[in-house]
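Left out: one protein chain. Kept in place: all the others.
And then subunit A:
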Amino acid sequence: MTTVPAPTARPLAAGRPAARATRAARVLALVRAEMLLLLRNRTTLLSAVVLTPVGSVFLAGNILVPPDGGAPTGGGVATGSDPALGSAVLIMLLMFALTIVVYANITTTLVSRREELVLKRLLSGQPSRAEIIVACASPAVLVLVVELLLGAVALAVWFDPVRLRDAGSLLLGVVGGVVLFVLLAVASSGLTRTVESAQLTTMPIILVAIMLSGAVVPLEALPDVVGRVAAWTPMHPVVALTQHGLGVTEAAGGWSDLAQPLAALALWLAIAAFGALRWMRWEPRR
């Protein structure tokens, strides 16, 4: 510090509340920084932008259109028609984005920020805990939204446009899924000591969520007990709601058919919120 200009501190008058940035301004400032960090982290960017869409298209293609040219086998898709295939790919994309882009990335981000004492420093400023979490989660959620929109457009070009049967159900599935997997990431970060171990701690939820979602293997195709358990795993309600919204399933009923997925989603949101509040750590365990 060779030269230090004369300090120009101008304290506010005693007792007068200082002007405070709005909540939106605070979050925006943090989101901007998080976006820069995402763009500079090539590994994260690659998994988010390339791996997820490629993986979901590959998986959907293999499951729905087997290499031997036989009948479609999974995903609860009723027919092999192009719109249904497009919707199935979109659901697969949502599922991969929720687990890889949102859940795994946010867990890693929070662990990294915590271990580098960034979370602690941010907490010493004006942003609240919720604002910091929202800011850390925003880039991943933004990538998910962009991927879904681009995916819908791409599928409309290559297949027929995705059919929309119930926008409310679709929106609930997507938004509920995003909130759920962000909360699960917050909870998981508290149980993860290092960035490296995040790959291990997130793996069980990723595998269970994908394999028992009902999108890869229809629950009806599973043994009865496994199918009934799978219906209460975290991704199933998301898949069920989006399938209903996109008209993938043949169920003709309305929201009454969605009672079980809605109950499962509510249950998982409660569990994830509890876990986030209970386990989230803001500084390293010393």
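Note that contacts are C-beta pairs under 8 Å (C-beta built on N, C-alpha and C of every residue); 3 or more make two chains touch, one makes a residue touch a chain; residues count from 1.
Keep in mind that, in the parts below, contacts and distances are computed from a predicted model.
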Expected UniProt protein name for the omitted chain (select from "NADH-quinone oxidoreductase subunit N", "Allophanate hydrolase", "ABC transporter ATP-binding protein" or "tRNA 2-thiouridine synthesizing protein C") would be "ABC transporter ATP-binding protein"
Subunit A positions in touch with the non-displayed chain are 1-12, 14-15, 17-21, 25-26, 28-30, 32-33, 36-37, 40-41, 113, 116-118, 120-121, 123-128
